[in-house]
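Sharing a structure, written as structure tokens. Questions coming.
Apart from one protein chain that is not included, each protein chain of the complex appears where it belongs.
All chains are identified by letter, namely A and B, in their written order; residue positions are counted from 1 within each chain.
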Amino acid sequence: MKRAILAIFVIGLFAVSGFAQTYTVASDTTWPPFEWADTEGNLLGFDLDVMRCIAVLQGFEIDIVSYDWDIIFDDVGIGRVDIGASGATITDERELKVDFSDPYWTSDQAVLIRVDSGLNIVTALSGGAVVGAQVETTGAGFVQGLIDEGIDVVLQEYSLYPLSVIDLINGNVDAVIQDEPASQASATAEDELTICGVIKTNENFGFFVAEGDPNGLLALLNDGVAQLKDLGVYDNLVRAYMGTDITKVEAAWKASIGLLNAGNVVDFAESMADLSN
Amino acid sequence: MNEYQSTSPGDIILKVEDLHKTYGDNHVLRGVSMQMKRGETKVVIGPSGTGKSTLLRCINQLSVPDSGRVWLGDKEITCPKENINCIRAEIGFVFQSFNLFTHLNALSNVRIGPMKVKRMKKDAATKLAMEELERVGLADKAEAYPAELSGGQQQRVSIARALAMFPQLMLFDEPTSALDPELIGEVLEVMVSLAKEGMTMLVVSHEMGFARSVSDEIIFMEGGNILEQGPPNEFFTAPKEERTREFLSKITELYGE
Partner (left out) sequence: MRSSLFFERYTLRMSTIWQSFQLMIVRGLPNTILLTLGLVVIGLVLGTLIAFAQVYGSRPLRWLCKIYEQVFRGIPILVLILIFHSGLARSFHILLPAFVSALIALALRSGAYQSQIFRGAIQSVPQGQMMAARALGMGKIKAIRYIILPQAFRLSLPPWANEFSSVLKDTSIASAISVLELTKQATLSYTRLSVVPGFGAKWTLVILLVLALIYLVLTYAGNAGLRFLEKRLRIPGFELKGKIER
């Protein structure tokens, strides 16, 4: 009798440890280079690969789902999804709904202009210039701040970033303000556009979880990021994703993901960096 | 529910006692009483709006009277305990505007009553329906839809539809008033043959010819009351009331004769 109970207990232990914990990760996959969907439906991006690497290091599984920006904070906040990884700037307002990890990325805003417009960072943001930005982004907030201080600039908001870029190309707006990596991606893709300057806003991106961090994930995430930096994985991922040709990155990912699935975080990152550049 | 009750001729099929009905301010029926024996045909005439149609509708409770009682045979229709659907199945009603079921062809119109109300099987009901259509002379139009039939044909189908239920009593609410003159004849023909076959019929109509030739009694209504009633020959030749005479003279003007 006692042996039977012991046997069951041991088997139970194995069974439990055999199943790694799976967490759902929500991400608004419409924002290269931080997160997007490729033509095969794979979800890639800097944020997502960082998450994947952390998961391997920390020993849990993740399930990434495409989410809409409008409800991502609400849903993570109430725990419908476990983690949010979506290029989210840490703000006080958002802190009310979710708990953020330590910053894992510092971003600045970049200003895109037409190559032939002759504007510079100052003229693009004053003198009656019309600046496009995505709604509810920190870029939009920055321009609004300028307006509040009395500077003569007009803010034109868009539900999605590409729409603002279209208007810039057409001449409907004079400049577009967006996080630096996204602006870089646009500048790379569009011959007619270039970045006229960078505004140091020192925004910090953080991963976020439900209020009160019920699953104790923040510690794991923070520690994970630290490890990635130590291992050089972080820098390699930056090299892979920032300012590179998106099609190269996608190809690199497909070639390298096997390494990550096998548990080899370092080689995965190296491979990504090499093949993307 | 009963099939056609076989009581002997001369029984009182319909009894109406002191019916009152008010629509809004309009006191349409002011205490109407009458009765009918099996096999009788009675025609109700009178000026418009005197409650003739209302009387018919109060009999089968399409309009519920405010007070008064109605019997069909020995069942009191107005008693709340009576199942009104069962009663209605034994009273045939022919409307001025035919009211054929527009989504069904003639045959289906006639057989739906027996099928759905009397739960007859489809084959038996179809056979019965064809017989009734034959009886009104429209067997060849069985597949036609109401919209494809003339007014006179539609009304005949509606008579067949009522007959298929083997009613004890048939009520006709101005059956020819909505018809073009040349179509009236075919409907009256059917009604005449029905009367001759011994159907108990209460008809509201302006057709004096029909009233004269086939009815056992004419009932003249005015102002919500039965002013005068009597067998046709007496009625038309020697009306007792002043108003009756007035009305009759106007009618003769209109219809000639």
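Simple rule for what comes next: a residue touches a chain if its C-beta (ideal position, glycine included) is under 8 Å from a C-beta of that chain, and two chains touch if they have at least 3 such contacts.
Since the structure is predicted, the reported quantities are computational estimates derived from the model, not experimental observations.
K.L.:
Just list which of the chains on display the missing one touches.
P.N.:
Result: the unshown chain touches A, B.
K.L.:
Given the contact definition stated above, which residue among B:V70, B:M165 or B:I226 touches the chain not shown here?
P.N.:
Per the contact definition at the top, the residue touching the missing chain is B:M165.
K.L.:
Which listed residue (A:L6, A:A20 or A:V65) would be found touching the missing chain in the intact complex?
P.N.:
Looking across A:L6, A:A20 or A:V65, the contact with the absent chain belongs to A:V65.
K.L.:
Considering the whole complex, which of A:L6, A:A20, A:L96 or A:A189 touches the chain not shown?
P.N.:
From the options A:L6, A:A20, A:L96 or A:A189, the contact with the absent chain belongs to A:A189.
K.L.:
For chain B, which positions touch the chain that isn't shown here?
P.N.:
Residues in contact with the chain left out: 1, 60, 62, 85-93, 95, 97, 99-103, 112-113, 116-117, 144-148, 158, 161-162, 165.
K.L.:
So which bits of chain A touch the chain we can't see?
P.N.:
Answer for chain A: residues 29-33, 36-39, 41, 65-68, 70-71, 74-75, 78, 80, 160-163, 165-166, 169, 182, 185-186, 188-190, 245-247 touch the chain left out.
Here is the rule we go by: only the chains that are shown with their structure count from here on.
K.L.:
Centre to centre, by mean C-alpha position, how many angstrom separate chain A and chain B?
P.N.:
Chain A and chain B have C-alpha centres separated by 83 Å.
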